[in-house]
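Of the protein chains in this complex, all but one are displayed in their positions.
Chain naming follows the written order as A and B, and within any one chain the residues start at number 1.
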Amino acid sequence: MFKRLFVVVLLAALILPVLPTSAQDEITLRWRTRPDNQAEIDVYQAASDEIDAAWDGVTLQYEPGGSETAGYQDTLITEITAGTAPDVFWIPGTDVARFAKLGLILNLADLAAADADFDVNAFYPQQIEQLTYSPDGSTVLWGIPRDASAFVIFYNKDLFDAAGLDYPGMGASWTWDDFRADAEAITALGEETKGFGMNAWWANWGYFVNAAGSSFFNEDRTACGLGNEATVEALTFAQALYTDGLAVPWGEDSEPGFVAGNVGMFVNGRWGTPNLIANATFNWDAAELPAGPAGQSNWLFWGAYVVNANTEHPQEAWELVKKLTSADIQGKVAALGANIPSRAYSDQAAIDAFLATFDGKVNNQAWLNGLNYGVAEAPLWAGDWSEIDRVYGEEINKVLKGEETPQEFADTICDKVSGYFEAAQ
Amino acid sequence: MTSNRRLIQLWTLRGIIYVVLVACALLMLFPFIYMLFTSLKTSDDVYNVPPRLLPNKPLSAMYNGAEVPLYRATINGQEIDVVSTEEKVTGGRFTTMDQVDVDKPTGSASLLDLPLENNPNLKDTGRVETRTNSKGEAKEFPIYEVTYNGQTRDLVLAFTPKLNKFVDPKDPENVERQTYALLSEFAAPPEENPLNRAEKVEFQWKNYEAIFSLRNLDRSLLNTSFVTIGVVLGQIVTSIFGGYAFSRIPFKGRNTLFIAYLGSIMIPFAVLIVPMYRLMVVLGWQNRLVSLIVPWIFTAYGTFMMRQFFMTIPKEIEEAALLDGCSRFRILWRIFVPLSTPAIATQVIFTFLYAWNSFLWPFIIINLGNKQDYVLTLSLIELGNVYRTEPNLVMTGAAVTILPPMIIFILAQKYFIEGIATSGLKG
Partner (left out) sequence: MSDVTLHPRSQEWPASPSSIVTAAMIWHAVLVVLSILVAISIFQMDRFPNKNDDLGNAVQGFVGLVALLPAVIAVWSSILMLRRHSLGRMLALALNYVMFVLGIFYLLHLWGLFVGFDDIANALHENRTWLIGFAFAYLAFRLAGRIPEKSPWRNPIEMIAVGLSMLTLIVLLWTGDAVKGLEHIFKTYSEPRTIFTTLAICISAFIAYSLLKLGRYFGETPEQRIAWQGWLMLSPNILGFAIFFAGPLLLSFYISFTKSVPGHTPDFVGLSNYRNILSIEFKIQSDLRDVNTSVVLRDPNGEELASNDDTEGNPALSRIEEFTLPATGLYAVHAQAGETGRTTGPYSLAIAQVSAGAGEVAPPEKLPLEYGKTVTGELKSQAGADWQFYGTTGDVVTITMRGKVYPSSVLDSGYNELDHFTVGSKRLVIGARETLFWQSLRNTLLFCLLLVPLSIIPALALAILLNSKIPGMHFFRAVYFLPSVAAVVGTAMIWRQLYDSRGFINFGLAEITQFINSILGTSIADPEIRWLTNPSLILFSVVLLATWQAIGFNTVLFLAGLQGVPRELYEAAYVDGANRWKQFLNVTLPLLAPTTFFVIVTTIITGLQVFAEPYALLSETDPIPIEGTTSVYYLYRKSFKSFEFGYGSSVAWIIFAMIFAITLIQFRFTRAKAYED
């Protein structure tokens, strides 16, 4: 009886309202960017509404993507395949080459040239260099950088106090040896305490490689550049942090541990600050990464707003990209503490606004310093970065877990990835 | 006599069976128990070492106009709840020489922590203990005359941490109610006068409120239910018809068709993702709930199961009915369906689980921004990534995802499992 009833109910429910949507006269532009948390989604939504309200004839539709692990790029790619991707979207800097080579994003060079009030030099030159690169030497502009970021070492002041150590970066230059000594002293403090932690992706171990004077690629980015003694030196140092038990085991997420308070130092980008502000119950601050044998090093992380090659409204899409990267919107996004305006390179107002975030309680200057000598996260035009990253990652796992020596790594790594680089043209 | 012995034997056997069953049950349930308790914790509490089940909430007090954590200290033999001040002093970790870790002084087990300067209980003897570490370097440790608990001893200074000043928030100026200690909970506490977080057991029910308001989970819940009901009903209908035809109607080409049909089970779903996505685009169904329902009501799996079950129903019943002039549909509806309630119930569970738990397809077909059409698995994976530093909230989300099917299952298990168990496959 009840079963039958349920079927009736459901069938009836099927003829519930089917309302036609009201027709729209305005152009609708869909755009998307990858936020890291709800607060960012809210800010982007507000920014979208604000631009929308001030823009006649165009309706904006903001779609938050997921976080990195929730498959932002995967969904994007699937949608591009099916022709349902938004008009304007953000992609990480490393993906620009892949999208551009496949013809998925629009070359904005003509639109930018025709636009008097757009100045490409307002952004960090490391970024613009990548965005105007084309393998055949033609004039291109693939997008405009949404923001910039760099690594810092977040450190737990309470643990540094408990070990009686000076805070990192205070006073004289802070070297790898100092860094290791601090990690040792903090690790010894308690059974569950670790001196150091970083997450298992390329930029983390890449910092050590860069700071020792080596590099992922050769000069013109057409081949692997890791087969040298500097790599061995970098990885020997990094490996010892792990094999000596000073670090949260490689591959484990170090962020929860640091937020909980039992990791002394944690490498992360600007995006890590809001979570710390919200959830860390201990005293902490940020410092520049320690200086390696080849001096100070850092990454310049970035992503760009690009235009879907199949958009029906290229002119409006370009306008939207410009509006989204205006000093005003960048400032609003940066006020959350997860980003650094990409205009901070040249715009003093942007710099001052950035330094004032968190009421100056956090050492914001550490990031700006890092950006100045940061190596840009760069698209790889002459190879398949995702495959190379995978092979690099697999081998690094072995090194940092102590299964392979840095020497073995340096000797063999370039052979292993050579197949993923295209022959130079 | 014999019956007595048999009874004892029986109950011993039953006792053993029960012990095994209970142990297994606990193993099976533990992850859920963990999930439930963790979903009621504060995020700090999740990271407590060693892990514990019951949610503890740290106590706090108002001090200088802000809410700050409370610590429990023993000062002059008296337990006092204190709070930390901003004030820091250079302190010393004092201990006996055998407790000193020469290689890593900060790892030395401490007897007590004291402020170094202006401390009447401390007297520098001027003597030092010298030890060689593993690198062959000589390390010196100064010896102090320390007065504590009414006695005076010679102790070595292992190293000099910075100590925070802790005061009683109700009586901050009272020197008798002040102490100096390490602020970090993760540095090993000294043996004497350790400072502990003041805590009490408290369930954070507000996590559940938070989760619904935060992640639009109530809508996901409704969508998931809607999709699941649709898929279950559709699958039952198609598989009863299909199962009957495959098991009972011997027409030409049936077996070939059946093999092809069975083969479709073996097609990995991933083969279909790209073409299916395109089909959905052509139909205008992408990013719509219908894409989660209609394509999935045709199931080889369910048809196969129903067929297997119908095969066990004696042919005689049907042949008699056919001779009596019953139509196929009548036979199916009047004889096969009532006889196979257990099989249908089982199929309902399978389909229910399949639809409720499906992840890859919604993940591909529903845009990440389209929260209106999210299902629970999508919300949860997003939750797990966005809130990964707050496992308590992730567990709350997991509970919201997992509990409804569990409750429905517990309520209806009579129909599900009992159905199979009692009238089961006897035919």
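To be clear about the criterion, contacts are C-beta pairs under 8 Å (C-beta built on N, C-alpha and C of every residue); 3 or more make two chains touch, one makes a residue touch a chain.
Since the structure is predicted, the reported quantities are computational estimates derived from the model, not experimental observations.
J.: Going by the stated contact criterion, tell me the shown chains that border the hidden chain.
T.: The omitted chain makes contact with A, B across the full complex.
J.: Spell out the interface residues on subunit A facing the chain that's missing from view.
T.: 1-2, 5, 9, 12-20, 68-69, 73-74, 77-78, 80-83, 98, 102-104, 192, 200-201, 249-253, 309-310, 384, 386-387, 390, 394, 397, 401, 405, 407-408, 411-412, 416, 419
J.: Even though one chain is hidden, which residues of subunit B still touch it in the full complex?
T.: The list for subunit B reads 14, 17-18, 20-21, 24-25, 28-32, 34-35, 38, 46-47, 49-51, 132, 134, 136, 218-219, 222-223, 226, 230, 237-239, 241-242, 244-246, 249-252, 254, 257, 261-276, 278-279, 281-285, 288-290, 293-298, 300, 303, 308, 312, 322-323, 325, 327-328, 332, 342, 346, 353, 356-357, 359-360, 372-373, 376-377, 380-381, 384-385, 388, 391, 394-395, 397-398, 401-402, 405-406, 409-410, 413, 417-418, 420-422, 424-427.
Note that in this section only the chains that are shown with their structure count from here on.
J.: Which part of subunit A faces subunit B closely enough to touch in the complex?
T.: 7, 10, 32, 36-38, 62-72, 75, 78-79, 81-84, 156, 158-159, 161-164, 184-193, 253, 255-257, 259-262, 275, 279, 281-283
J.: Which residues of subunit B touch subunit A in their complex?
T.: My answer: residues 43-44, 46-47, 49, 69, 88, 90, 101, 104-107, 159-164, 182-188, 214-215, 229-230, 233, 274, 277-278, 280-281, 286-287, 363-364, 367-370, 381-382, 385-386, 388-391.
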